[in-house]
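Yeah, one chain of the complex is gone here, protein chain that is, but the others are all in their spots.
Right after this comes subunit A.
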């Protein structure tokens, strides 16, 4: 069972308290009516499905209830970082440097 750091509670807690919420940094277009069918399709369905570090969302469902972002390696299941929703997308190279 993973231990996950909630950036809002600033606590590391068991996976049981959290739910997975899909890929991160997929913003809903500000004016959906103005986007093309292809752009809307990509927003709805197209995901990166990476093998390796993956930007994704989690929710501290049985805790503070906040959604937050994380980078998790899909091979090792290891979290490289978790961060608040409005924090900038961390650069992968720096994260990998740090985890070494």
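What to note about this one:
Throughout what follows, contacts are C-beta pairs under 8 Å (C-beta built on N, C-alpha and C of every residue); 3 or more make two chains touch, one makes a residue touch a chain; residues count from 1.
Please note the rule applied: contacts and distances are computed from a predicted model.
Only one of "Sarcosine oxidase subunit alpha", "Peptide/nickel transport system permease protein", "Phosphate abc transporter, atp-binding protein" or "3-isopropylmalate dehydratase large subunit" fits the UniProt record of the hidden chain, and that name is "Sarcosine oxidase subunit alpha". Although one chain is not drawn, its touching partners on subunit A can still be listed: residues 1-3, 21, 27-29, 31-33, 35, 37, 40-41, 43-44, 57, 59, 61, 65-67, 76-78, 85-86.
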